[in-house]
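Every protein chain except one is present and positioned as in the full complex.
Right after this comes chain A.
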Amino acid sequence: MEIKICIGSACHLKGSYDVIKKCQNYIKEHNLSDTIELKSAFCLGRCSEAVSVQVNATEIFSISPETAEGFMKLMHQRTEL
């Protein structure tokens, strides 16, 4: 699974750097580096709903530093399906 986190200005202001750190930590804690690849991206076109996160180059979700862990849990479950 490939997860792209937007680092464009609007998302950065809403905490995308913290989202990245939280996601990186989750991947580390659960040893997921082989199954989930974390990347950064520029504007995904959803600036008003930032922080934008794109999964497998298709779905776009809006998450925040607070919801990042929950998001990763869901993605983690998906990879185990």
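Keep this in mind: a contact is a pair of C-beta atoms (placed from the backbone, for glycine too) under 8 Å apart; a residue touches a chain by one contact, two chains touch by 3 or more; residues count from 1.
Just so we're on the same page, contacts and distances are computed from a predicted model.
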Exercise for the section: Quick one: find the hidden chain's UniProt protein name among "Monomeric [FeFe] hydrogenase", "Heme exporter protein B", "Amino acid synthesis family protein" or "Oligopeptide ABC transporter permease". Expected result: "Monomeric [FeFe] hydrogenase"
Problem - Hidden-chain contact residue, picked from the options A:Ile7, A:Leu32, A:Val53 or A:Ala68 - result: A:Ile7
Fill in the blank from the handout: Had the left-out chain been drawn, it would touch chain A at residues 7-10, 12-13, 16-17, 20-21, 39-43, 47
